[in-house]
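The next block holds one structure in the form of structure tokens; read it before the comments.
Missing here: one protein chain of the complex. Every other protein chain is in place.
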Amino acid sequence: MARPSHPQAMTPHRPGSTRTAAPQVPDDFWTRRRMLTYLLFDATGLPYMLVGLLALRVAFALGRGPEAWARLMQDFSHPLYVAFHVLALIAAVFVGVRFFRLFPKAQPPRIGPAKPPPGLLIHAGLYAAWLGLTLVLLIVLGGLWP
Amino acid sequence: MAADSGEMRKRTFVVTRFDPDKDEAPRTVTYDVACRPDWKVLDALNHIKDEIDPTLSHRWSCRMAVCGSCGMNVNGEPKLTCKTALSDYGDVVEVAPLANFPIVRDLVIEMDGFMEKFQSVKPWVIVAKEKAAEQGTYSQTPEELAAYKQFSMCINCMLCYAACPVVAKEPHFLGPAAIALGHRYNMDSRDEGAAERNEVFRGEGSVFHCSYANECSEVCPKGVDPAAAVNQAKLLAVVDWAGSFVVERKR
Partner (left out) sequence: MKTLLLRLEPVIWLLFGAGIMVGTMLLPGYLLTVGLGAPLGLLPEGALGYERAHAIASNPIGRLVLLGIIALPLWKGAHHLRALFADWLGHGPDGLIGSLLYAVAAVGSLLGIYAVLTL
């Protein structure tokens, strides 16, 4: 039926005059679909960190020379690496969609005298920048230009 | 799912009961109730207390979702029971006290923990020097009102605390409503107390504990969007923190 929260969750510093039962959450608190989606969002932190560390390897390989680069590309063609990079891609898209939806709401109505643009404009702008940067990278890294 | 015309329906209510004088821990008791089609969960609870088991204790008041008294967990989701139609549910309805709060008795939770966090953000207009009566009232443009109005709609029902995964794990976290209300005053053009509140926001109850699960905003019955308030407050707390290195703080 229920499982415990933190034993001191929402507990006042000065206890009341009667004995209270420990704070609890429903059994499905952590497994409801909405909560699982949020936990998945946090879990994308793992592929993100691994992408960063692998990009570090990319940078070092470029610095070391053609053989190191060839070895890296050879490793990256391995099914496990391919699967990881596909997973990381899905993670990035999932994060982008969720974050770009929430980001406009996280802008205060004003900071001092400055006011943010309308939420819809921010949302559209984020997608435009995302698409733009992706296209630029595809064109440059994909060999189309220069 | 519209309310049927006049058909009573028997539903089974699995209600959490806890008597601190008699019970080691909370337990559940099952009640079968013939429910009218237009009933809310609160109507069923009142029926149980009036007709079946007078020992049941539960909080309620206005019956119209403005007082914030009747928050409980219904089938695992935090709800205002006066606003939750039984026609949205099946044969079995589980009613439990609001999650993440110590339980005083049955469906009644200990509220003082919230009151402490709430008071710590100084939820009132802070001005260095009050205007004299002869100078008239404070005026605000519609735009100045719009900057905080949404966050002022909070009815302190605490459903957001029952939904928040951080409240479930971190006892010091100020929580959605307290931060949203502190933020409401920070965004109020009459207020001069943002520096004080931002220190509380960066303290032990830190707004940065929030991981933007957005559960609070999903369950808020008044459209306050506390998640937005907390995350706006993070940015303003950082701006305030950065500014404190540049500008000497007057206390």
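Every chain is named by a letter (A and B) in the order it is written, and numbering of its residues begins at 1.
In this section, contacts are C-beta pairs under 8 Å (C-beta built on N, C-alpha and C of every residue); 3 or more make two chains touch, one makes a residue touch a chain.
These numbers come from a predicted model, not from an experiment.
Per the touch definition above, the residue from A:V95, A:I111 or A:A124 contacting the chain not shown is A:V95.
Hidden from this view is one chain, which touches chain A at 6, 30, 39, 41-53, 55-56, 58-60, 62-63, 65-66, 69-70, 73-77, 81-82, 85-86, 88-89, 92-93, 95-96, 99, 103, 129-130, 133-138, 140-144.
The chain not shown here touches chain B at positions 165-166, 169-170, 172, 202-204, 206, 208-209, 211, 234, 237-238, 241-242.
Here is the rule we use: only the chains that are shown with their structure count from here on.
Residue ranges of chain A in contact with chain B, taken from their complex: 1-2, 5-6, 8-14, 16, 18-30, 32, 34-35, 38, 42, 102, 105-111.
Chain B makes touch with chain A in their complex at residues 14, 16, 18, 20, 23, 25-26, 28, 73, 76, 94, 96, 99-105, 110, 112-116, 146-148, 161, 165, 167-171, 175, 187, 211-215, 218, 225, 227-228, 231-232, 234-236, 239.
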